[in-house]
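Sharing a structure below in structure tokens format, with a few things to ask.
Apart from one protein chain that is not included, each protein chain of the complex appears where it belongs.
Labels for the chains are A and B, by order of writing; each one numbers its residues from 1.
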Amino acid sequence: MAKLNDSGEPASGANKLGLGLALAFYVVSVVMVTLNNSDGGLLDRGVKTLTVAHWQLEDGFRQGLDAAIKEYERMKAAQGVKVKVTQTTVPFRGYQQWYVTQLISGDPADIIEVIGSSQLQSQYFLPLSNYIAAPNPYNQGTPLAGLPWKDTYIDGMNSALDPVYAEYFGVGTFFHVLRLYVNKSLLAKATGGDAMPKTFDEWMDCCAKLRAYGEKVGEPIIPIGVRGLDKATVNTLFQRTFSQLNGNLNDDFPRFGGATAPNYELFIQMAAGKLDRERLLEAVDLTQELGQHFSEGFTSTDLEQTKFLFFTGNVAFFPEGTHDAWSLVNNSPFEVEVIDIPTLGPDNRYYTNFTGRTSEVGVGVGGKFGVTKASENPELALDFLQFLTSYKINQMTMMDHCKWPPAVLKAQYKGLLEKFRPVEGDAQLAATAPFALGAKSNTKMLEALERVIVEKPPRPKEYFWRQFIANLPYLLEESTDAVANGERQLFDIEGQRGCAAVGLLAEGLGRKQRQNLELRQAMGLENLVDQARQDYMVRQGLEALRKLERQENAAAKEVK
Amino acid sequence: MAIEVGTSKLKYYWQVYLLVALPLVLVAVFNYYPIFNGFVHIFYNWDGDMIEEFTGLDNLRKVLHDTDLAKSFVVVGVFIASNLLKMVLPILAAVVLHHVINERANYLYRLMFVVPMVVPAMVGLLMWKYFYEPNQGVLNELLRSLDLLKATEIIQWLSNEALVIPSLVFAGFPWVGAFGVLIYLAGLQNIPEDVYEAADIDGAGAFRIFWQIELPLIMTQVRINLILMMIGTVQDWQSVYLYVGESGGPNGVATVPGLLIFREAFSRGYFGYGCAVGFLLFLVTLLLTFLNNKFVRTQK
Partner (left out) sequence: MARRVRSKLAETCKHLFLWSIFLCTFLPLYLMLNISLKDNSQFARNPWLPEAPFHWANYAVGWSHVGDKIFNTTFIAFTTTGLTLVVALLGAFFFARYKMPGSKFLFFVFMLLMMYPGVANMVPSFKLITSLGLYNSHWALIISGIAGAQAFTIYVLRNFIEEIPQDLFDAVEIDGGSILHQIWHVVVPMSMPIIGTLGILSVIGNWNNFVGPLLYLRDNKLQVIAVALLHLEGEYTKNWGQLMAGYTLASVPLIVMFLFCMRLFVRGLTSGAVKG
């Protein structure tokens, strides 16, 4: 067979060589691909495989998990069980879609980092409540031995509890707090000393000196680098300041025996005129002062850019979560100091209203990993999770590798991580500012704060209050949604109770099973009552918001 | 030339059907079955897995009332209009190339047009994404070195509502895909010499030659490319996904219908709705093809 090209000449040598090379490369590919899938080969030899899927691409996380995996495989091999665990990751941007398609396909990874609605979780993930109540076998010989798995967590696994189903669909692995990262050399150059600011006013002082320094050397120095866009730091800083001045709200207005005052309760009190408005708005004043040291155009800056500016030495103070700690400390060409965000001190004009530092206990635990129902080795997967969240291993993965605070109790913070130890003890529980309810109103509040900073109105408190009143329609909308959601929630919970009731009718139930179902019913009833109370409060809150709107509009008309 | 086989001779020739059996089965299973399955599921609330309840015209009603979907079609309109303008440069490039006298340069240039096409599309798109990167990307660096931007200032090309669509439109400058250029070139090369000689005798200038001779003679290719471009732009969503992710940019302003389907079905789990929007896109494509047939076939 003669190979001819279109002009009738025999195919040139180059073409033949090319074809030959292509074929050779193809054969190599086939070999590599089959080798890659050699798990299939391993399966014949009785090797069990586990796949762990997550989106934590931060420095050190994957390495930490790899170290834990090696340890686990080694330990299991010593017990005579052959296991191979693989990590597979996707950037957060594409995680939602990858996650949902996996679950729908019927062939998801064995262990996945859990996100999404309660319904989605209950549909695809194994309920873990039975295991949560028993001790973690891998905690033997540690300070946490004998404690139920749930109680080995700093938050008692509260954040992993799904309210609708009263069930745990996953277990967390780390938590985060907010800290201030300082460019030590830059600060030293500007202030002429090594001292870190301890109070808010000292901080403002440092910032002023930094600005002066920047002007002196003619370089763009940004005292405080924040990010705008979504998850803006401004909101967080405002909330922290608010909480330090209004912690009394939690003591004065708790509801239904809770430890903190719910948002809706505060709206009700505001509408009834029982709150000191001036005091509520003091934080706005302080935020305006703080904001003068942000960069120009901070409203459209994102995390990447602020980090970049920090690395290039243009930013002195960077308030950010501990999830970025290691990459910031490691990758900066200068020395980075980590300190608590300075709280208000006696030198501050509002100090009379100071109610204490904000506690960080009970900050949510993240990195929730669950076992999928479709997994082929669920017991093994669960075993691995217990291993991963055991006292020794959790600290190893989190603290040794990615420098994150681990989720377990009594963790030993050493070195850099000393600074991440959550604030507790004499600290107050956080009070949430009653100016936003949901996503939309949060964005509006953020915009108001940004305007307060950028436009510098002479009376920021009043300005902010006007903005809040103007944004009431959003809060009303969100409250109406909350009422509807609450009703839906009631139906869901009642549905759960119904299922438990049907279960109890089954024949041949063992005693443990019966107890379990009855427990479910009882928890469901508690949730139901709780939800009903919430609904009642939300409805009252809705009324209060409407009353507030009427009051303010009437007042505005009078002024005219 | 082909062997005619009537029904009478069938029993001798029936094996021939086996030839087409394989492609037919593949196409029936992997293309037609999904088409029909997709159509049926327009009337269902389907999560792709366990939930499959008949909801009648709900999805269609949702399609008609979906403002995001309507806005995505507006975005597609913008892209079609800009793609129309982007067709000019390849035509121009082909004409100029055609008129380059030096044979070796001509061959070299043709080669140079094709080389970038062999670079994987993903790499090209990612390079442009790098151009638009706010901190260290090429565009901002350029502006900084020209002193149009301060050292710590950035322009968020892809995160700014007002800038994202123009950035997407501008990406890929100068928009000379080798496909267009070489195809037009082939068309131009078919123009016989006598036409040019006649034009020379008439003393026609270069512009007149282009406008009255060359352009009309490559019009068929242009028209084909035009309709392919329109149908392609209506369906294309991959580049938007690459630049701004499944959310479709800040506040989702750059969402196109294809991206909407991807997001609604594979991120939110609304498979039924995804089928409905898909069907809508099919109707739009059908309409465009129909218009094309009427428009193109008139002048052959």
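Convention: a residue touches a chain if its C-beta (ideal position, glycine included) is under 8 Å from a C-beta of that chain, and two chains touch if they have at least 3 such contacts.
Computed from a prediction, not measured in an experiment: that's the story for all the values here.
Of the options A:142, A:236 or A:312, the residue whose C-beta touches the omitted chain is A:312. If you put the missing chain back, the residues of chain A touching it would be 1-6, 11-12, 14-15, 17-19, 21-22, 25-26, 28-30, 32-33, 36-37, 51, 53, 57-59, 86-94, 97-98, 101-102, 104-109, 312, 327, 331.
Interface with the hidden chain, as seen from chain B, comprises residues 1-7, 10, 13, 15-17, 19-20, 22-24, 26-27, 29-35, 37-38, 41, 48, 89, 93, 96-97, 99-101, 105, 109-116, 118-124, 126-131, 136, 138, 141, 173-174, 176, 179, 182-183, 185-186, 189, 193, 196, 200, 206, 221, 231, 234-235, 237-238, 242, 257-258, 261-262, 265-266, 271, 274-275, 278-279, 281-282, 285-286, 289.
Note that in this section only the chains that are shown with their structure count from here on.
Rounded to whole angstrom, the centroid-to-centroid distance between chain A and chain B, based on C-alpha atoms, equals 40 Å.
Of all the residues in chain B, the ones that touch chain A in their complex are 47-50, 134-136, 150-154, 156, 159-160, 245-246, 262-263, 266-269. On the chain A side of its complex with chain B, the touching residues are 93-94, 96-97, 100-101, 103-104, 106, 120, 123, 220, 222, 229, 295-297, 300-302, 304-305, 308-309, 314.
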